[in-house]
Structures are given as structure tokens and as C-alpha cells.
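Note that one protein chain is taken out, while the other chains of the complex remain in position.
So that you can tell them apart, the chains are marked A, B, C, D and E in the order they are listed, and the count of residues begins at 1 in each.
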Amino acid sequence: MCLAIPARIIEIDPATDIAQVSLGGVRKEISLALVNDAQVGDYVLIHVGYALNKLSEEEAEQTLALIREMGLLEATEEEGATPGGQA
Amino acid sequence: MCLAIPARIIEIDPATDIAQVSLGGVRKEISLALVNDAQVGDYVLIHVGYALNKLSEEEAEQTLALIREMGLLEATEEEGATPGGQA
Amino acid sequence: MKYVDEFRDQKLARQLAGAIAAEANPGRQYRLMEFCGGHTHAIFRYGVQHLMPPNLRFIHGPGCPVCVLPMARIDQAMAMALEHEVRLCTYGDLMRVPASGRRSLLKAKAEGADIRMVYSTQDVLRIARESPDRQVVFFAIGFETTTPPTAVAIKTARAEGMTNLSFFCNHVLTPSALRTILATAGPDGVQLDGILGPSHVSTLIGSRPYAFVPEEFQTPVVIAGFEPLDVMQATLMLVRQLNEERCEVENQYRRAVTEEGNLKAQALMAEVFKTREQFEWRGLGFLPRSALALADTYADLDAEQRFPVDIGEPKEVKGCECPAILRGVKQPTDCKLFGTLCTPENPMGSCMVSSEGACAAYWSYGRHRAPAPQAQAL
Amino acid sequence: MKYVDEFRDQKLARQLAGAIAAEANPGRQYRLMEFCGGHTHAIFRYGVQHLMPPNLRFIHGPGCPVCVLPMARIDQAMAMALEHEVRLCTYGDLMRVPASGRRSLLKAKAEGADIRMVYSTQDVLRIARESPDRQVVFFAIGFETTTPPTAVAIKTARAEGMTNLSFFCNHVLTPSALRTILATAGPDGVQLDGILGPSHVSTLIGSRPYAFVPEEFQTPVVIAGFEPLDVMQATLMLVRQLNEERCEVENQYRRAVTEEGNLKAQALMAEVFKTREQFEWRGLGFLPRSALALADTYADLDAEQRFPVDIGEPKEVKGCECPAILRGVKQPTDCKLFGTLCTPENPMGSCMVSSEGACAAYWSYGRHRAPAPQAQAL
Amino acid sequence: MTQNRRFPVRLDLKQGTVDMSHGSGGRAMAQLITELFHRYLDNALLAQGNDQALFSPPPGRLVMSTDGHVISPLFFPGGNIGSLAVHGTLNDVAMAGARPLYLAAAFILEEGFPLADLARIVESMADTANQCGVPVVTGDTKVVERGKGDGVFITTTGVGVVPEGIHISGDLAQPGDAVLVSGQIGDHGVAILSKRENLGFETEILSDSAALHELVADMVAAVPEIHCLRDPTRGGVATTLNELAHQSGVGMQIREEAIPVRPEVMAACELLGLDPLYVANEGKLIAICPGDSAERLLAVMRAHPKGKDAAIIGEVVEDGLNFIQMETRFGGSRVVDWLAGEQLPRIC
Partner (left out) sequence: MTQNRRFPVRLDLKQGTVDMSHGSGGRAMAQLITELFHRYLDNALLAQGNDQALFSPPPGRLVMSTDGHVISPLFFPGGNIGSLAVHGTLNDVAMAGARPLYLAAAFILEEGFPLADLARIVESMADTANQCGVPVVTGDTKVVERGKGDGVFITTTGVGVVPEGIHISGDLAQPGDAVLVSGQIGDHGVAILSKRENLGFETEILSDSAALHELVADMVAAVPEIHCLRDPTRGGVATTLNELAHQSGVGMQIREEAIPVRPEVMAACELLGLDPLYVANEGKLIAICPGDSAERLLAVMRAHPKGKDAAIIGEVVEDGLNFIQMETRFGGSRVVDWLAGEQLPRIC
């Protein structure tokens, strides 16, 4: 549930707590009312026009690294495994 | 001023004082609030959806008779007179 | 159509024309004012002027309720619709009347004002009943003919306890205007030899209110119907009065007009309205005791009180001769704007709007001044 | 798109699929409930199920706010719009949800109800400011993700002293539903070996509220993001917990979810809302302390109090298996109406509306059951 | 489970209403098109389901004409917006002397419009098109939000082919030409007004809405030298005559007495303060032809049921002002001007 997408803050109006975020060339106005200390350059998770939370770059990289590691381990063991389909 | 046209009463609803009048095959609903003792068959002068007054058949005929008489008198005296135009 | 077709008979018209030509004294002028726009309309629509001798001229009077409504009242109605966001009900005739700044109710409607055209005050009542949450104002205009239907609506609104309907009253009184015309006539104003008296107004008020005309102004009056034969017969009656040096109120329109008029309607008007101390008439200025307002007992239904508006000084179009035309001292063709900047599509003055307005009538029916071919055939 | 594209990588997916297949013990079943519709959507949209070994099955949970909204609440909102003539603002997702008598907000709008789709509670505030004469109601739905934006709007309405805006609150609490699912699981209900925990809800509430799952129900939880690699990694993490007979709350979605969640948003929710004693969830019945209402200090902004409506007993469509599907005990294909009378154009149940609903996801992405050609190529 | 019936639940043509999804381009729209439009307007070209129709016209010059139809009320005595949308465009095609071949129809539907009404309208369009032998071969459907439309608007476009030797255009009237009208005027406008609730009048008058292409075919076959044809729709006979006079740079002299008007139409106009010369027609035409062909043309027109009350109403004259002058029934003369603004019911 709860469609949300990460976008980068490119501008903040401190008076209104409204920010401009950018996502793949699209700019959108969102409210920062739900997050503290968001800065220009931060990535925030956008949901119904609000930033829900900041994203952690570090954690994202660690997750990706872990995924690569989990996959690689396997890839060496069972190259080309083809699990059967089930809908 | 005051577009008004004579029409014949063909139906009266005494409860609402609303009548149906007929004029050349057209039926129209009008109010009788402004006239007393209008009867089915009477001709009334219709203005903005109200009967203003009853018409007197007798007077109408006398007027027409008078017009004919005025004209005829003349016709015998100066047959074919053609007054000049002026806009 | 009974009582209509008989009074449009071509043969009788030709005979009456002959009689008028024969009886009119070539040695004098017959300057007859048709008070009503209805007469003006008939004269133009049926080409009655063509049938008259050259020394008999119709002078168009101020008897068109649309034409005599001052611009300020349109501005006021527009302000009610736009500022107070009322639902303004009005007769179709008013939609195109110019207001200040070349605006009109038609344009205000296009811009979003809630303006409804009605055909009858019965519609006004229906609209108000159907939209109880909405303030509805009836923009009431007209002479004594159109006034009693407004009175019925006011009484009904009171009887039904409607709180969302009020009345912007612009009803005016014919005799008062007639008096002003006559009082200013003479060497400096319009010169009048006789009056074709109101048709449907007289149906309501009767023929008695015109007694002052011969008495005070030594001018004969013939109350005339609106059909072309009515106009012609009444013209002949005026010619005869003038030739015989009589000066009285005669009634050509006997089939609809009595001496006392419609007493029921008169009582209704007396109950619901009071006479204003003065009221502005376009062209005639502020005339004393010439218009109606809601009586004190009905003042709560008065839209002017319920929805006060502040309008600036209305801006008349420069060059528009409506005022002089309404007083009978000028003709449409005397106006520089006639047919150039002022046409029925782009009326500059109210006289170009109503088909009873002298300018509109002249434009629609009289513009082409070459002698009509059939005039020769008569 | 940063943080998006990386987590949709095909090559890594293939590798993760290989790892899952390798690590999954062929001798046992892995019945994993993805709580969230977001997971359901990702599983179908990206064909994740195709990449799993046959003994690993995803069971679709109740985590779609549209799907769990009982019909009575839609009926109630429609009645507010139609009887009280309020301007009803709602997220687009709700427009096509079936209400009693095969009606919906979309149809009510077509019939003249004043219903506005909004994308954000910021729009709701704007609409209310722009139409001060009109009562505006926000039909608020959603889990803890969507709740804080409603809280912001409520506080703003109060701060600005708006008298024309109120809130029809249908916000529900995730942990409560999770508890019900787990409490009814077992031989007679759904059989679950592990839980893919909520993604964006957890962003707000943190990972701590799930501690009860392993403690009370001996079921492992892995909080998972909504991108397909997130789902696959979390699946592998669950497989490992099960293989290793661990049972704990793990957090795969570390880039957005912390232990404590968003404290500012939590404080805001605590201020503005109170927990309802009970609330009906479609399919799950009345669950204690599972939803929010406006706190007493904001009760004057509660649309349920401002616009009371009287609706009849809502009429569920006969044969619709949404309730069982939402509890995880049936699949869309078990419903006789699926694909015959019930399609996304003519949804009979809410699960066919939202793209997160199991029936809609199944219809859009899973309907064609022949093995996809590229499944062979993997 | 999965199965091939395209629309499992049929469109509810009794209780259903148009909603936004019917204009979305998706399956709801496809269903509306299949189960309503194609069902009634059934023909091979339309059934192909392409976004355009392909046909081989007979050789010759083609005409194309388009008209939006926005009438209120949608159903009126003698027709509805569907039949009107067929007649109106066929007539504009026919007024070039052409034989109409094909029609296109574009619908703009307002959210909330009852499907039952839409079905009645489309069925009547189909019947009318059938009777006229001119199929609706391509179409389009859009849906607008409530309050941004008025039930249904239908824009029809027609193409037709002009027989050789026929040269008809509004700028070809010449002094000495005769002016004819094909029948009683004002019926359509009065029929519409009689359904406006607030005017509260009743008549037996039906709209004259009708297709004139067969009448025109007879006319151009017998009198190929016709100069102008036009249907006096909005603005009525008065406006059409002014248009033609202006286009051709001529004046006209007409006779009120010669213009056929039903007594009921005349009466309704008297009641409302309207002039029948400005009231709309939807099944009449004005024809202008050389003066010495006029009696022949009149005879051909009168021989056709849709021209049985045809009349010669005047003649074209030289006039730099392009005035239409009319000898009144009363014997006077007046200018018959263009309509200014709308013709509204009046009190004075």
C-alpha cells in the first residue's frame, strides 16, 4: 500500500515548510511538515504530497551490497538455475 | 409599449385562478388574478402571462363599423387618392 | 386571430388613408405625438407614415419602458447580481440595454452573473420556490400595464412567506411623463398638436387620467389601440378634433379601454406600492411623483434595501441623442451614431434596443428611405 | 531514478532467485504473507512469483486501505455528499469502489454529487479556502502512512479557524490487523510461515511495533521495501530465518525504516487522533483498537458528527470472496465471479479496484497462466 | 476463470448513466461504442472499428459540411437531437445541389447523462440515417464532467457528390432571379419554444426537421440553373435572405403575403413578441433561380411532399445596400434586417 517514491530536495521555503523536490527531471512541490531538519540535497520519500522520511544513502548502499553478495554467493554455486513458474 | 394580445378563455381553474387561453391554435396558461368574473368564452388581453382586461365584442364591432364608415365616406368622395410618402 | 386580423386590413387602411388625406387641411401642420412605443412600432412595421399626407407627422414619444430606464438602474441591477450574487430575474427586453462602460446584463451573464430571463412574474415565483437557498431578485420594469403582475407576485411572496425573493422596482407612471412632455413643449421644445394616448396602459388606468391634457395644455388626446387601423382611425379622430377646434379626450380603443379602467388591478397597485417623491427618467430627468416603490408594509421585500449597492456616476455614451429623441425634439437620423457606431447589435443607447425604441424601429423598418414601390400603388 | 532503478535490476534479481531456489529446503513449504498491497503489486507487476521455487508461495494480506474499507463507510460518504450536499474530497483510489446497490462515488458524481478528487490534503485545504460558503468534507482513508498528512490538514484547519472543513476519518492501524490475521491463522485459517512486513507504514511507525509477532505468534517478520529486489531479498531473509529456525523482526528496508520511525509524525498523530474502541475491517470484522477518530479537542471537525447520516444495512455482493481473500484463506481464482461478472471495469468487490487489491493485481498481471516464454530464458 | 467474452456485464441501458470512464479510451468506452453506437448505427464501414472510414466515392466534385448540434430540449415534438443532427448536415450537403453519401458523428456526452436517453437518440439517428440512405460510417465519443456539457452535443459531418452541370452557391444570386421557399416557416423554432417550461404554452406544432436531399435532387434535375439553395435554420428566413443578399451583392424584394406561415406559428409569435421571419426551420429551403425558371421550379417543388407548400416569395433586385425589403401584408414596406442578438420573448 501507500505509493511513495524517493526524490531529492532542491529548494526549501522555510516560511511555509514547502519544498521543491526533483525526480528524473520532474519538479514537484511537497510539504515538509512531517520531517525535521530536511536539507537541500536530501532524498525524501514522497507520499500524497508530503515527505514521510529521509532516506539513508549509507543504508541503501549497504542493502545493495548485501543483495549483490547474496546473489553472487549463489551465482557461483548454481549458475543458470531456472526455478519453475507458479502464478 | 406593453405587448398584449387578445385570446379566448377555454378553461378556468377556479382554485388557482389560472386559465387556459387559446389563440390561433395555441394554448397558453395565464393568470386571472387581475380580472373579475372572467368566463370561459370571454376574450381577454394577455400581457406577461396575465389577463389585463376583458375585451368588449360589441365595442370592437362598433369600432370596425365606424372605421368602415369613415373610409367609405371618403372612398366615394375621392376615389384613388394617393398621398405622398414621407418616412 | 380575432380582434387582431380585422384591424390589419389593407383595404380599410387604404380607405382610411384616403379619408385622412382628404380631411387634412393642407394649410396647416398636424404634429401628433404617439406616446407609446407600441404605436411607434406599429407605425414603422406597417408603414403607416407612408400613408399619411406630407403635413401630418408622427413624433415618437417616451412610452417605451426600456428606453426611459436610466442607465444607473441597470448598473444597480448588475451590481446586485455580481456583488451580492443574487439570482436576477428579468424580462428579455432588458438583456441588451447598455449600462455603463458598454456593459449589459447579457455580458454580465456571460461573465458569470446569475441572470435568468423570465416571461412572467409567475416564473419569478417558480424560480424562487425552486431555489429556497438562493436570493432571487426580480428586476421589475414597465408602465401601469406591467405593474399589476408585479403586484401579484409581491402579494404572493408575502402570502407564502418567501424569504428569498425581493423586488427591484422600476415601475413608472405614464401621466406624469405626459405632463412633463407637454409642460416643456412649445417654441424651445417639441411642438405638438395632438396626442395618440396609450393603449394597454389605458386598459388598466382608464381614460380619465388624461383629462388634464386638454384642460391644462389645450391639446387633444385620442386613446388608440396598437393595431395599424387603430392608429389610423385615431389619427383621423385627432385631425377632426383639430379641424373642428375641439379639444377633448376621445377613446378609439373602446373594445379594451373604459373610463375607469381595471379597478381590481388599481386597488392591488395601491395596496402594494407607494408613489416615489421623484424618479429619474432617461431623457426627461427627475420627474416628481412619476414612479412606484414598494409600500412601507412591503418594504422588507424591497431589493434596494436588502441589497444596497454603491455604483459610480453612470457614464452615458457621448453623442447618444436618446434623451432628445425621448422628448420628441430629435429624430434618430439626427444622431451621428445612428447606423454607424450604434446599431441593434451594438446599441449605444436604450432607444436602439427595444423594438419599441424609436432608433430601433427606425433602423429595422425605416432605414431604407427610397419610396417603397407599393406606396405608388395605393 | 536514484533508490528506484537499482532495486529493479534484472541481473541481481536472477541471482537472488537462484539463491532462494538454492537455499529453500525442498522438503518443506514456505508460506509467506506479504502484508502490504504494495508488495502484492510488486510481486505481480514484476513477476516475482515466477522466480520462486514451487514450494515458496506468497499469500496476499489485507494491507490495502481501499480493500479493507467496509462498504458501509462508502455508503456513509455518499450519503453525506447527496443528502447534506457537502463537497466531498477524496483520493482517486476510492472513486470506483463498489458501494451498496452497485453504486460508487464515480456514479454518485455522475448523478450530481459534488465529489472532487484530490492528490494531497494540501488540495483539500485549498478547496476549502476557495469555497468558504460550501461545506467541504475530506474522506480520509489509509494506514499510518497516509494518516499524518490528514493530521497536518486537521491542525491547519484549526489554526486557520476554518468552519467549512471537516474530516470523515477512516484511518486504520496496521499492527492490529496483523494481530488478527495471526490470531486466526492455523488449521482452520490461513497457514503462515513468515511475514513480509509493511514498507512505508514502517517508515512512520518504525520496526518496533512488530515485536509482538515473533514473541506471541512465533512467526518471523522481515520488513521489506516495495521494489522487487527488496521483496526478493526479504524473501531470502525469511527463508534463512525459517531454515535456521530463527524467529525475529528483521529490517530489509533499512534505507527508510528505523527502529523508532518518524517521531514527529507520531507525535502529530497522537495529538490529533484518538484510537477507536473498535472499527470494522472488510473481511476481518470489527477489530478492537484498530482505527483512529478525531481526538476530543478536534471533535468539532469530525464530519461524522457534523453531518450525521442514516444508511441502511450495506448489501455485499453475493459470491464476492473479498473477505476470505483479505484474510489470506482464498485466492482470487477461488471466486466464481472473478473474470466473469467481476472485472476492473465492473468491480464487485473492493479487491478488484485498487491496483493493490489481490483480485485486481491478479487480473492485470497474473490472469494469463501459460508459462511466460521468458521464464524459460532465466 | 479467464474467458473471452469481452464485456461480461452488459451496459445497463435502462438505469445506467454516462460516467467519466466512458470517455477514457479504455474498455468501458469500447463497450459503450460496441453495445450502443455500433449496435444501432450498424453498417459495414463502422463495424470495422477503425478510427476512420474508407470508401470509394462516385466520380465528381465533392462537398463537405459540418454542424454542431446543441439543442435544448434534447427531445422535442417532431424529433430529437439525433434525428436533427442527421437532417441538419444532410441538408447542408444537399444545399450545394449534392447527393449526400456518408456521415460522421462526434458525440460529447456529459457525465450523468442517462444511457437510456442516449440509446433513444442514437436509435433515432440510425433510423433517420437509414431512411435517408446515408450511413454514419465513423464517429467519436468524448465525456466531459458534469457542468461542462449539456447532456449530449452531436457534431455531424457529411460528404456528398455534386452532379455535373450544377453550380450552386450563395454568391450567385442575380437581379431578376426569383426567391422561393419550400413551405411553411417557423415550425421548428415554435415547437422548441413550446417545450420551454417557463413559457407555458402548448401547440400541436411539430418541428419540420426533415432531410431535403430528395427534394433537392428533383429540383436540380429539373432546373439545373438554380443559383442558390440554403436552409433557413438559426436566424430564420430573414437571416438567410440577408446572408445570400450580402454574399451575392444584391438586394431582394419580398412579399409578406406570399410567405407561408401556419396560423399557430403566427399566433405563438404574437404571444411571445417574436417575428416568424426570424424563427428557425429545420426542413425548409430557400431557392433562388432565374426569374423565367421560377414557375417550373415551383411546380417541381410542389410535386414533392417536402415542397408541397412551396411559394415564390419575391425577387432579387439591384441594391448596393443589400437590403431585403418586404411589402407588408398591410400594404406598407419595411426593411427585413439581420437578426440582432438573440430573438427573445419580449414584453414590449
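Keep in mind that, in the parts below, a residue touches a chain if its C-beta (ideal position, glycine included) is under 8 Å from a C-beta of that chain, and two chains touch if they have at least 3 such contacts.
Keep in mind it's a predicted model, so treat the numbers as computed, not measured.
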{"item": "Omitted-chain contact residue, chosen from C:72, C:311 or C:341", "value": "C:341"}
{"item": "Chain not shown: contacting residue from E:117, E:243 or E:327", "value": "E:243"}
{"item": "Selected residue (touches chain absent from view) among E:138, E:203 or E:253", "value": "E:138"}
{"item": "Touching residues on subunit C - with respect to the absent chain", "value": "96, 106-107, 109-112, 333, 338-341, 343, 345-346, 367-369"}
{"item": "Positions on subunit D contacted by the hidden chain, ascending", "value": "1, 4, 8, 10, 13-14, 37-38, 44-48, 50-51, 64-66, 91-93, 95-96, 106, 117-120, 122-123, 126, 142, 146, 228, 343-345, 354-356, 363-368, 372-375, 378"}
{"item": "Subunit A residues that touch the omitted chain in the full complex", "value": "1-3, 5, 7, 23-29, 46-49"}
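The rule is short, and it goes like this: only the chains that are shown with their structure count from here on.
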{"item": "Those chains which touch subunit E and also touch subunit C", "value": "B"}
{"item": "Topological distance between subunit B and subunit E, in contact steps", "value": "1"}
{"item": "Those chains which touch subunit E and also touch subunit D", "value": "none"}
{"item": "Taking each chain's C-alpha mean as its centre, the one farthest from subunit E", "value": "A"}
{"item": "For subunit A paired with subunit E, centre-to-centre distance based on mean C-alpha positions, whole Å", "value": "61"}
{"item": "Euclidean distance of C-alpha centroids - subunit A vs subunit B, Å", "value": "85"}
{"item": "Residues of subunit E whose C-beta touches two or more other chains", "value": "200, 263, 266-267, 270, 273, 346-348"}
{"item": "Residues of subunit B touching at least two other chains", "value": "1-3, 5, 23-24, 47-49"}
